[in-house]
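A single protein chain has been omitted from the complex, and every remaining protein chain is retained in its original position.
Letters A, B and C mark the chains as written, and numbering starts fresh at 1 in each.
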Amino acid sequence: MENIVKFDERPDLRDPVFIEGLPGVGNVGKIAADHLAEKLNAKRFASVYSKHFPPQVTLDHECVAHLASNGLYYVKDAGKNDLIFLLGDFQGMTAEGQFELAEEFVTLAISMNVSKVFTLGGYGIGNVVEDPRVLGAVSSASMKPELERHGVTFVPGEPSAGIAGASGLILGMAQVRGIDAACLMGETSGYFIDHKSSAVLLKVLMNILDVDIDTKELDERSQQMDEFTSKIKEIAEGQQKDQLGYFG
Amino acid sequence: MENIVKFDERPDLRDPVFIEGLPGVGNVGKIAADHLAEKLNAKRFASVYSKHFPPQVTLDHECVAHLASNGLYYVKDAGKNDLIFLLGDFQGMTAEGQFELAEEFVTLAISMNVSKVFTLGGYGIGNVVEDPRVLGAVSSASMKPELERHGVTFVPGEPSAGIAGASGLILGMAQVRGIDAACLMGETSGYFIDHKSSAVLLKVLMNILDVDIDTKELDERSQQMDEFTSKIKEIAEGQQKDQLGYFG
Amino acid sequence: MENIVKFDERPDLRDPVFIEGLPGVGNVGKIAADHLAEKLNAKRFASVYSKHFPPQVTLDHECVAHLASNGLYYVKDAGKNDLIFLLGDFQGMTAEGQFELAEEFVTLAISMNVSKVFTLGGYGIGNVVEDPRVLGAVSSASMKPELERHGVTFVPGEPSAGIAGASGLILGMAQVRGIDAACLMGETSGYFIDHKSSAVLLKVLMNILDVDIDTKELDERSQQMDEFTSKIKEIAEGQQKDQLGYFG
Partner (left out) sequence: MENIVKFDERPDLRDPVFIEGLPGVGNVGKIAADHLAEKLNAKRFASVYSKHFPPQVTLDHECVAHLASNGLYYVKDAGKNDLIFLLGDFQGMTAEGQFELAEEFVTLAISMNVSKVFTLGGYGIGNVVEDPRVLGAVSSASMKPELERHGVTFVPGEPSAGIAGASGLILGMAQVRGIDAACLMGETSGYFIDHKSSAVLLKVLMNILDVDIDTKELDERSQQMDEFTSKIKEIAEGQQKDQLGYFG
């Protein structure tokens, strides 16, 4: 086996858009995708098992075992397009595994006639971001004007290190196979799970997809993060003053 | 080659139950399975060779070489069901190898129309266990009442780290392929080969399978372990008292 | 997937010669091949994607993503033969990956009826080289006289450590498949990107292929390197004199 794809249902979707939200930098992409899928009552229709995931089962509160997997979910009639979500707790554990899985997902997307692919991620910049932007990378320059209108920023050549992992590979593989694709990245420090960056990313994505959901929970967690960040900053500044006084 | 499966015989079994007992934490599962298979005169009918086992042969007392393998054994008319045992000294050496082998075993089990799969293991808790319980994880919650009646304990979400290796993967793979499966785990410290935990696990398994064998040898080794553990404890307590005296 | 080969065009080439210039020691081969391909306006006609490349996309100044790849380029009517270039920023990341890719490239070369293969590389000798030679290794001894006439030096048994990576494997694989092939290696220290060694290598290659291009840029960078090297040498010698004076 490379991968096993198990379908619970074969949904009939209208011009679907494919949205990847697997774990990554600050879990920015995962949190946004999970939140959107949950609020839209996305329904799991397929599971992907792979020898490239960790060799283990996890247990739920019922002691029922679950082989490591990624899940595919769908939503009908939410916005301009039907939606397919790729969600889960794992990425491939090796470079080769990541390629095998990205190819699997893009092949699945093609078999379901997706018209566009969005991969969601975080862009780690190494320090706390007060007003995170959403940076974009695209399979073709022609996609940029529309994304810019919906709040995506394009910084020439950024991220300069490229995009690694599922978000990068699914974008690249979709491009090779001739499907329009973009990676949307919320700016984040890269040091912790970043709900604020996720909230910003989610709102841009909602704009693009023309869907409307309640983001209150995410907004509240964003605000908590802001308060926490301010407090840290005050303490840091207080310490600096003390030190100046000490030497003054 | 991924794996080579070599059949010596194709037994005709009635509603067989598949029991995995490969090496693992404290060898709790292996010892219980080996003991049960031996006492029931289980007969080896197939060998599985794999590039995921160590690249070597071992020699017996006759200097006859044996390529690293796992063996399949059967027992007819022992209890409610005929039995198939998966036994051996090796697990796959890599994550991918463990997946390939688990898939091989579950495919074999399906081809033999097994009705249920039990994987046996140890649950390492990091300290000496006086009265080890047998914890369970299942492919479906509906299996729990019967297992509980036979002495299996279900602790919500435990083992919290999930179940790694052959016991976990065969359970998970069986579930994916639609076969009822459970992992039974004897509690153990995880620091040594634990015959006592094996004896407890074996008795629960005998209850479930409705088979009866002589467990005297295993019980004697359990008792030796108890005596050894008590002695260690006495010494440890003696030292503590001495130390109190010293400071007293 | 092992590799994906995507053709933009299927050029009709006359007796083509295949030239490999992937990254390697001092990037000597890559710089020479990139320079020649650019000056001859070589046209990209195919891309090779592989799970053996790093799992990532890079972004250009337009924020367009590019999956890690090697590219095939062609030039018609440049010299005695049409030319095919294999260029890129990556080699396979593992030993197995390097074999898979070398086999892919040689199979592609054969499918395009190449008459000869040249792989370009650097030969790291561990100290600064004032007048780098171009060493050769061949698939068959009968190729040597012509290459020697064009400036290639053959030193019996050198490089004594053999030739690793794409340059070595493509040469070896071509030989196994019955195609004349040679590896041309510019001598270099092995400690930095060496434009001077590339310029020497390029001129030998131009002789062999009977093509003529402007090498001014590369010559200028060679001269800069010479000046830099002389300066380093003067400083080193000055220090030595000082030390002698100190002890004198």
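The criterion applied here is as follows: a residue touches a chain if its C-beta (ideal position, glycine included) is under 8 Å from a C-beta of that chain, and two chains touch if they have at least 3 such contacts.
What you see is a predicted model; the values in this text were computed from it and never measured.
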Chains in view that touch the one left out, judged over the entire complex: B, C
Of C:Q175, C:N207 or C:T229, the residue in touch with the unshown chain: C:Q175
Absent-chain interface as seen on subunit C, which is shown: 95-96, 98-100, 102-103, 136-141, 144, 154-160, 162-165, 168-169, 171-173, 175-176, 181, 183
Subunit B residues touching the omitted chain (full complex): 1, 4, 6, 47, 49-52, 54-68, 93
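Keep in mind that, in the parts below, only the chains that are shown with their structure count from here on.
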Overall pattern in which the protein chains touch one another (line/ring/star/complete/other): line
Cα-superposition angle relating the copies subunit B and subunit A, to nearest 5°: 90
Distance from the mean Cα position of subunit C to that of subunit B, given in whole angstrom: 56
Rounded Å distance, subunit A centre to subunit C centre (Cα mean): 40
Sequence positions of subunit A contacting 2 or more other chains: none
